[in-house]
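The complex is shown incomplete by one protein chain, all other protein chains being positioned as in the whole.
On to subunit A.
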Amino acid sequence: MHYFGDPAIWLPFVFAALMGVSILIYVVLDGFDLGVGVLFPLAEDDEKDRMIASIGPFWDANETWLVLAVGLLLVAFPSAHGTILTALYLPVAIMLIGLILRGVAFEFRAKAPAPHKRLWNNAFFAGSLMTSLSQGFMLGMYVMGLEWTWLNVAFALLTAVFLTVGYSFIGATWVIHKTSEALQIKAVEWAKGGIWGLVLGIAAISLATPFVSARIFDKWFSWPEALYLAPLPILSAILVFWLWSMLRRMPHPEDRRSWQPFAAATALWVMAFGGMAYSFYPYVVPEQLTIYDAASAPESLFIILIGTCIVLPTIMGYTVLSYVIFRGKATELRYD
């Protein structure tokens, strides 16, 4: 027996885990800046500037987690990448156009002549909305097994709305942390309105998931497996309750605890994601292709792993560094 066991077994698992972590980091980090974009029309002009400033130094690094996640899917599970993305051809195209619009709107709204600014504000909102909706749609289709039936599309449309509201919720908690005064008070209201999107979204997916596949149903409701999953709904319920009571009392004097809603929202996100990952494992294309069937050759995965072990901690390190450098309340972003 090998010391590490069979590389055809542990390498795919390691890469599935890395991909999972990337997706999770992506939905939290880009989730908040997409959410800020979705909330854009609700803000006044000068507030828009501060909202942009609160995500300005981070957004493109946030988006690269999506590139890493889809990149890992591409390089570690090539056949799954093909199957999933061909099935989701249209929502992927809409998402990409959305990402393009919002990404460039960041730059253009700051540099274009003042009369054009409104146009780029709209592009930023529209791009964020397109991205969020199509990601939610893809999530729904994925959960339902990537089959284009009317029922599945209807479900996916529902998750599209829920995920968008969920993103706006985590976006609002970010704004609470990064701003002050009137805008902060506004953001508390947005968060109160948005938390329901997250709760309903988690509920809808939780209800649908076990009924799509008997395998997942067994995983959830047979003894003792049900025990492993039990902490997730209980902890999530506690977190939602805590968030709600916290938001009702916000903002606190001297800005105390302004980071807590964002942290709690992140924790909620982590749990929802953990539940999904647990349910779908070992499948990367639901009920069709396991991570072991879809994985690249072990020798290629090993080459990638060496790089990953060096690069990933570095990335984590300087991601933290950049959040530390731009910590505190969002101020004017200046090129000096």
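Keep in mind that, in the parts below, contacts are C-beta pairs under 8 Å (C-beta built on N, C-alpha and C of every residue); 3 or more make two chains touch, one makes a residue touch a chain; residues count from 1.
Note that contacts and distances are computed from a predicted model.
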item	value
Undisplayed chain, where the name is taken from the UniProt record, one of "Teichoic acid transport system ATP-binding protein", "Cytochrome bd-I ubiquinol oxidase subunit 1 apoprotein", "Peptidase M16 C-terminal domain-containing protein" or "NADH-quinone oxidoreductase subunit D"	"Cytochrome bd-I ubiquinol oxidase subunit 1 apoprotein"
Contacting the left-out chain in the complete assembly, out of A:L11, A:L99, A:L268 or A:I291	A:L99
Hidden partner chain, residues of subunit A it touches	44-47, 49-50, 52-53, 56-58, 60-61, 63-64, 66-68, 70-76, 78-79, 81-86, 88-90, 92-93, 96-97, 99-101, 103-104, 106-108, 110-113, 180-182, 296-297, 299-300, 303-304, 307-308, 311-312, 314-315, 318-319, 321-322, 325-329, 331-336
